[in-house]
Structure formats: structure tokens, C-alpha cells
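Here's a structure for you.
For this view, one protein chain was removed and the others were kept in their places.
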Amino acid sequence: MKVLITGFDPFGGAKINPAFEAVKLLPDTIEGAEIHKLEIPTVFKKDGEVLAKAIEEQQPDIVICVGQAGGRSDISIEKVAINLMEARIPDNEQQQPLNQVIFEDGETAYFATIPVKAMVSKVKAAGIPSSVSYTAGTFVCNDIMYRLLYLADKQNKNIKGGFIHVPYLPEQVLDLPIGTPSLSVETIAKGLEAAVAAAVTTDEDQNVAMGTIM
Amino acid sequence: MKVLITGFDPFGGAKINPAFEAVKLLPDTIEGAEIHKLEIPTVFKKDGEVLAKAIEEQQPDIVICVGQAGGRSDISIEKVAINLMEARIPDNEQQQPLNQVIFEDGETAYFATIPVKAMVSKVKAAGIPSSVSYTAGTFVCNDIMYRLLYLADKQNKNIKGGFIHVPYLPEQVLDLPIGTPSLSVETIAKGLEAAVAAAVTTDEDQNVAMGTIM
Amino acid sequence: MKVLITGFDPFGGAKINPAFEAVKLLPDTIEGAEIHKLEIPTVFKKDGEVLAKAIEEQQPDIVICVGQAGGRSDISIEKVAINLMEARIPDNEQQQPLNQVIFEDGETAYFATIPVKAMVSKVKAAGIPSSVSYTAGTFVCNDIMYRLLYLADKQNKNIKGGFIHVPYLPEQVLDLPIGTPSLSVETIAKGLEAAVAAAVTTDEDQNVAMGTIM
Partner (left out) sequence: MKVLITGFDPFGGAKINPAFEAVKLLPDTIEGAEIHKLEIPTVFKKDGEVLAKAIEEQQPDIVICVGQAGGRSDISIEKVAINLMEARIPDNEQQQPLNQVIFEDGETAYFATIPVKAMVSKVKAAGIPSSVSYTAGTFVCNDIMYRLLYLADKQNKNIKGGFIHVPYLPEQVLDLPIGTPSLSVETIAKGLEAAVAAAVTTDEDQNVAMGTIM
């Protein structure tokens, strides 16, 4: 089995992106599956092109993209990607789309096809906080997740795909408001490894309650 | 023009739901539109049946459902409803669906058809914090929003629909962790009135950035 | 019985300070006590001079100063003032003291002499969130509280004194990060009225647990 795992490059003036920093620390095999790592540009549309090329070349069974969710405290496994580009800041090529669809012929949304609950459970079993998230936002993280699931839906029915959001690194929050959470890159990498392990080994997702109360 | 605005009844052991308490305070007309108010049971599926019946009888032009988002600090206008029931607590008839679709023949998601950005801007212009939210959760709030937009999509193409989440009332947070936000029912009602006014008077939504940075 | 209640003027570039806005809404008598209201400049040292003059003239039995705690969600009754001026931003006369004592001959700290727990309980009984706080910060709020309690300790043994922190108003958080709490000026005023009522009517403070778990 092959897993392609990606992380974005730094954006918004940052010098580092915890996503790819953590991805780089992953071992080369997890639960017997080969792990292929890829850095993706924080650029609408181009992110999907780079990803599609890698999928074409590597033919992975599972594709998991990883991005930074500044302000979150845990490893959040995303459930859904929506057909929307709505940027509050410019991407790395100065694009700032507002209220635009990603693909005219795409669904309004796609659900992740990786086992999100099993992944949350496995990350927590590794001692690292984790939850299912029901929004990947509207910036490039949602964009790549949507493009991945669109591609899988249209062309590569056998690929399981999804997205994981990770917190800031401690060094990123030094000048942010007191109270902003962070986790070390080692902790994040350990969480990602557990999540990938669950994706590799789980046939059917768990039937435990991981919803919201609103 | 007719607006149907709904609020849920109390749930999860609470004695009050800020949603319908605030809805009750709305005037009978806003920007010339008739305002019809309806309390909806916090029950999966039945919420949609009660709503469908009221729509059938009243033939509104705009339908806005309102619910409580405990822990949020502002009036949040929801952008998207997803085809998922995933309850962390039982509803008011002891149902607790996990990972179930709402309608087999529904889209994975529907976007709100009310002008969410114009509504946010108008609420803020009234001096009340507001934002676009990209998740209505997975409990009954998302459920009613999805059922509304499904119904509009399948049968009532001319209805504009959407959902608004409101914070706790001050009296609800007395024994919750210090730091839990709340707003008075009068403030919430004032925010809802501004949001409805924007929905009534806006033909095309605004083109301002209201996305996320993740 | 006479109560002197003060609120700071706006600072840090703000156009409004919720403290004095709420104080202005208080009735002229609470539980039979005369309420005297005073706006205080957000200026180290001068705040205390203005307060001392008013105390001299009015001879109040109780003095309660009120200030803004941006980011807090409730009416917090302060327990302690410390002998420290440490400003992160300049005050309204461009002073920015660092690590300076307020009075060379003052105690390191003074405890409030108003019944802080009874006040918290009464505010909560009015349906408004409240807690005891164990830090009034190091800016002008702590400064006035310290100067008040120093004065009472040195000269006016019979005055009961203390400080109340209040949240932002909704209109102040429109452009602050999503999640920043606020309360309407009416809600804050209602909370202050309950707090003052408790101060006026309580002889001995309550013996209930209002500590921290750290």
C-alpha cells in the first residue's frame, strides 16, 4: 500500500509551516505502507495541479493533505470540503478569490473518504488531542482537500482521501495573544503517524459519537 | 414579502433556548416584510416536517432558522449545510443518529441562498459582532438548515433560505467555565432584526472578503 | 449610606469605555444608598488624585471603581491590588511606567474590603455571569484600586473599597478576533447594580468556594 502525504509551504508572511515540517518527520513506512511526502504550494489551483501530477506518477492508495489551522489546539481530521474559494488573505501568488466555486462541475461538497473517526481515536490513543472537524475553512486547505476529493470522484475511484489540520508550533505563537495554543513538531508528527496508521489499517470507520452539540 | 423565522425549543437539559427567545422579540414587520415566527422541536426529521408544513401554509419568500451555538460569541450566519446527522447528545425524542445521511437523494451539501455577507455587514453596522460561519455542526441546527435547503432545491425554487447561530444568554453561562461568552436576548434580537433586514433588502450579496486564513 | 462609583474614560485609541457607560446607567439610589458617579482619567497617579478629591468632598461609605477588561466575559470582582505600575501601552498622558511601585510606603498588596463573594453571588442571582478575579492587571485599573485601598488604609479606615472589571461592549469587538466576548451596556449596568446592592447590604462576606484550581 502507498500513502501520499502532503504539507503546504509557509504563507501569510510566516517562515515556516508546521504542516510540512511535521510531514518531513514521518517514517518511510507506517503499518507496512510506503509513505511518500510532498510539499505543496499555498496557491489556489496550482496546489491541485501539483497534487494531481504526484498522484498520476505515484498511484497512491491513500492521499492525506496536511495544513495549518492557526488557533486550533489539536490534530483535527476534516470531514468535508466545500466548493468554495473565499480568501481573507492573498495566497502565495497574490490571488485572493472571493465567493468563487472551485469546479463548476463539482459537487457542492465532498466528504472525506478516509476513516475520520478511527483516525481521531488512534491519535488520541497515542496521547495526542484530536477531533473531527466539520470545516476545513475556505482558504487553500479546503481548496486542496476539495480538489483531491473531486479528482478521486471523477477519475480515481479507488483513492481514499482527506485532510488533517494541525496547530501552530510553539515558535509561531511567541508574539500572538496569550492563550494561543501550539504543539511541538514532534508531537504533531506523532499524531500524524497515528492518523496515517489508522487510515492504512481501517476498513470500516468507527460507529462512535463525534458530532457537535449545536 | 413574507419571512418565516424559526427557533428551536430548549434541549440537552436546558430550560431555555436563546434562539426562540430572541425570535419572539422580533417586530411583526421588518423593512416592510411580514415576519412569521415559529418554534421548532429539537428533534431530527420532525424539525423538517414542522418546517415543511409551515412553509406549505404560509408560502414565505425567505426562511431563516435560528439555533443556539453555545460557546460562540457572535451572530453567525451559516454558509453551508451538510448531508449528515451525527449527534453527540440525544435530541428531544432520544434519537442520537451517528454518521447517517439526512436524505439519500440529497446533495452532499447545500449553500445558504440568503445573502450571508450582506447580513453579516448589516448586523455589524448595528453594533453587534457577526461573522460568516462555514459549519452549522452536525446536530439539529445543521439538520433543519439542510432540510430547508433540500426542500427549496427540490420543490420551492423561489424560497431563499439559511440559518443563524446565536450565543448563549448570560443566564445560561452562570455555571459554565469562566470565559464562556454570552449576549443578552435583546442584543441577539437586535442582531437578528438587522440580519433579516439585510435578507429582505439585498438582491445580490456583497463582494467583500469574509473567508478564513486556514 | 453613600456609594461612590467611578468609571475610566476611553483609552488606547478607543472611543468609548464600557466602564463609565455602564456606571452612567445606574440608578441614583440602590438599596437605600445614594449613588454618586464619577468619571476618572485613564492616567497613572492622576486617577488617584481625582478619586481622593471626590472622597474628600463626598465622604462615601463605599467606593467601587470600575474598568474595562477586554477579553473577559463576565463581571469580575477584584480581590487584590498590587503595588506595581507596569504598562504595556501608554496611558492618556503618554506615561508608560515599567516595574515601578505606586507608593514607596505602601503594602505589596491590599485586599478589597468590599464583600467580593457576596457581590459575585448577587450578580449571578441577577442572571449575569460573574466571578472573583485575583488579578486586576498592572495598568490603570490596578493603579486606581491600589490607590483607593492605600488611601483607605492610611487615612479613611471606615471606607470599604474595591474594583470591578467589565467586558467589552458588542460594538467594541466588531473587528476583533472571532470569539472575543462582549456584553451589552444594559447587561453590564444590571450586573453593577446587583454588585453594588450586595456591597451595601452585606455585613460579612460569604463562606463559599470561589477559588481557582491551579
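Just so it is clear, A, B and C label the chains in written order, and each chain counts residues from 1 on its own.
Heads up, the rule we're going with is that a residue touches a chain if its C-beta (ideal position, glycine included) is under 8 Å from a C-beta of that chain, and two chains touch if they have at least 3 such contacts.
Everything numeric in this text was worked out from a predicted model, so none of it was measured.
Among C:P10, C:G70 or C:G127, the one in contact with the hidden chain is C:G70.
Here one chain is not drawn; of A:N17, A:T42 or A:T187, the residue touching it is A:T187.
Only one residue from A:T42, A:T113 or A:S131 touches the chain missing from this view: A:S131.
When the full complex is taken into account, the listed residue touching the unshown chain is C:I82, out of C:V23, C:I82, C:I102 or C:V185. Residue-level contact of chain C with the missing chain is found at 12, 67-72, 79-80, 82, 84, 86-89, 96, 98-99, 107-111, 117, 133-139, 141, 165, 205, 207-214. For chain A, the residues in touch with the chain missing from this view are 72-74, 124, 127-129, 131, 169-171, 173-174, 176, 178-184, 186-187.
What we mean here is this: only the chains that are shown with their structure count from here on.
Chain B has the Cα centre that lies closest to the mean of all protein Cα atoms in view. Ranking every chain by how far its Cα centroid lies from the centroid of chain A, the top place goes to C. Simply put, chain B must spin 180° to overlay its Cα atoms on chain C, rounded in steps of 5. Chain A and chain C have CA centres that are 46 Å apart.
Here the CA centre of chain B is 38 Å from the CA centre of chain C. As a whole-number value, the distance joining the C-alpha centres of chain A and chain B reads 29 Å.
Contact of a single residue of chain C with at least two other chains is seen at no position.
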